[in-house]
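Yeah, one chain of the complex is gone here, protein chain that is, but the others are all in their spots.
Right, chain A next:
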């Protein structure tokens, strides 16, 4: 399969590393030979229709912060033009999330679909801003559209709901969907430290963004609730439909009082047909959502199966490449590969 990758940060590099390390496995187990024919970042692009030398590309990108230094690299080349010009089967849209405009991801995805290319993305922005439009466009163009990595990182939330549980009616999805806030709450409870100090340390460890507002104020979780509402529950929901409370006001004393009563405070996202909500909740110890550290956890309420819960890592380039690669293999199979 010929692949274009737009955005070459942690996730772009992570999926390329997986292509390199798992080349034998992908061929043997799935008959899949991924060939990355173009990679674009904010500075330009590297193109080779015969397939880029990925170890070399990774080395150059890690050294210089861009793929432009790859032999024949094109400085200033726009991703949009690349999508049109380079023939490929699948476009990975892995640029940073903008929850207000969805850009630049939204334009990339639309252009790829219009060009008849399948799309895989981790980018929440376009999904939150224009889920219905993109879903319709994919159908109209007859292309596959996958976004497993946008919710839950490595945890197969969307795939489980849409494939393996498809015989059920899902009445509710709720989960701990943001690893950063879960890490902060876990440490507040264990160490009794104020939030500011833990946030600073999380930033030093690379577990929190320089501006952690989207995580702390529950917006990131609300984006995921919006995506789940649209993709799994089939509700035409917008981000503004989600009632959001973040964890900013949670004190170390509150986590201690919860602990003394056998409870933990978790930032929980809830998607139901009649209610979309994000807020700090008391979760009993031993409950499926009582996961610590940076873990994510999701529970589905189903008419046949009852409750099903899954847990795992919600972030990290290697972990997320599990979802991205899963989407690629799924498209490969859908197309009869």
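One rule holds in what follows: contacts are C-beta pairs under 8 Å (C-beta built on N, C-alpha and C of every residue); 3 or more make two chains touch, one makes a residue touch a chain; residues count from 1.
By definition in this document, contacts and distances are computed from a predicted model.
Missing chain, UniProt protein name, picked from "Zinc ABC transporter permease", "Cobalamin import ATP-binding protein BtuD", "4Fe-4S ferredoxin-type domain-containing protein" or "ACT domain-containing protein": "ACT domain-containing protein".
The residue from A:33, A:80, A:115 or A:254 that touches the chain not shown here is A:254. If you put the hidden chain back, the residue from A:77, A:146 or A:174 that touches it is A:174. Per the touch definition above, the residue from A:106, A:184, A:222 or A:283 contacting the chain not shown is A:283. Within the full complex, the residue among A:121, A:263 or A:294 touching the omitted chain is A:263. Remark: the residues of chain A touching the chain excluded from display are 174, 245, 249-251, 253-254, 256-258, 260-261, 263, 265-266, 268, 279-284, 287, 289.
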